[in-house]
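Removed from the display is one protein chain of the complex; every other protein chain stays in position.
Think of it as A and B in the order they're written, each chain with its own count starting at 1.
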Amino acid sequence: MKEAAHMIVVLVIICTVCGVALSGFREMTAERIENQVLMNVQGPRVNKVLEGSQNDLIADRKVIKIDGQEVLLFMGKKDGKPWAIAYETLGKGFGGDLKVMVGYDIENDKLTGIQIVSHKETPGVGSKVTEDQFTQRFKGIEIDLKAEPEKRLSKKIDAISGATYSSQGVYEAIGKSLQLYMAIKKQDLSTK
Amino acid sequence: MEYIVLVISAVLIKNILLAEYLGNCPFLGTSKRMDTAVGMGLAVIFVMTIATAVTYVVQHMVLVPLNLGYLQTIAFILVIAALVQFVEMFLRKFAPPLYVALGIFLPLITTNCAVLGTAILCIRRDMNFPEAVVFAIASASGFTLALILLAGIRERLEISNVPRALRGTAIGLIMAGLMSLAFFGFVGVDGSLKEFIQN
Partner (left out) sequence: MKLLRTFTKGLWEELPPFRLVLGLCPVLAVTKSAETGLGMGLAVIFVLTCSNVLVSCLRNVIPRKVRIASYIVIIASFVVMVELASQAFFYKIYESLGIFIPLIVVNCIILGRAEAFASRNGIIPSALDGLGIGLGFTMSLTVLGAIREILGAGTLFGTQVMWSSFRPFTFMVEAPGAFISLGVLLALMNAFSKTQQS
């Protein structure tokens, strides 16, 4: 009995000490990790879709609430004035969720571009949607704010042959993104 | 129907041993004889299925609500170690024949990275509960399949004239490499199958 108690006490002490040490370590690194994820995952994509901005896009990020959902918004500024925004939405591809970053020129209601943040598509087939050849086609497309959901983009982009499902996932994400854009446009962006 | 694609993919295309590089220590350690390979394979199917189900529940009922996601590694390995102990005790008491057959493999399974690896993969790939369980069974079956195939090859190698330096693990690794190359032939099967099902 005494032996069992001893065993349990030792194990509990070890677990507690480890737990406390780890939560302390976690506290120390949490902020850096968040920054690293932003810099390495979203960073390169944001810089690409909001090309031409003069501010530090990662530092100027903010979280806004639209229709009860939180959106991480990146804002590009030129001469101190916001000119473009970008944020991520999800679409369902062939292998799973496709995370797409869509950038908008808010002055002219145009797409500044799209980038795939993460995907689970088949390498070499569905993964073609991440290539510039596909994503560049979305650059500069005008948006009709008053049109039906399907007709909001002024130009139709063809799906990649052999990667129909993956392409549809990208369209789905852009559709959701446009929906949010409507809501964001209604808010006064300059005050933010 | 989607489960069929998941199973095919986990068994043949992304075989846990030959393409995902998980569980190689027991793969080479227990593939020298056919009967040990079968025993190990069955024990892994048994433990991996239960372990994935339990760790899935731990992740979504305990770690995520308490915001302790970073303790995933430590929590999972403890759960798996405890589970293996428990399974061992349970089998010894209630299913002695099964215990005789699988007993000696169970302690090895705690440090089998295939078990922990599958549990973590299910979480990282955002699977839901039934998907995770099916994935675990399929992965373990893929493990067993590869293990039994390699055991068959190595039993024959026993009676062949292998250069001395290659004997033992070295030839085992090269055989595993050739098998992995053969399994490469299945790449793309899941895509066509999925398209076939959807149309």
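General observations
Going forward, a contact is a pair of C-beta atoms (placed from the backbone, for glycine too) under 8 Å apart; a residue touches a chain by one contact, two chains touch by 3 or more.
Here the structure is a predicted model, which is why all the values come from computation and not from measurement.
Touching the chain that is not shown, out of B:93, B:124 or B:156: B:124 (per the contact rule at the top).
As for the chain not pictured, it touches chain B at residues 18-25, 28, 70-74, 76-78, 81, 110-113, 116-117, 120-121, 124, 163-167, 169-174, 176-178, 180-181, 184.
Of the residues in chain A, those that touch the hidden partner chain are 3, 6-7, 10-11, 14-15, 18, 21-22, 25-26, 29, 32-33, 36-37, 39-40.
Just so it is clear, only the chains that are shown with their structure count from here on.
We define each chain's centre as the mean of its Cα atoms; on that basis chain A and chain B are separated by 34 Å. Those residues of chain B that touch chain A in the shared complex are 70-71, 74, 125-126, 188, 190-191, 194. Of all the residues in chain A, the ones that touch chain B in their complex are 18-19, 22, 26, 94, 96-97, 120, 122, 125.
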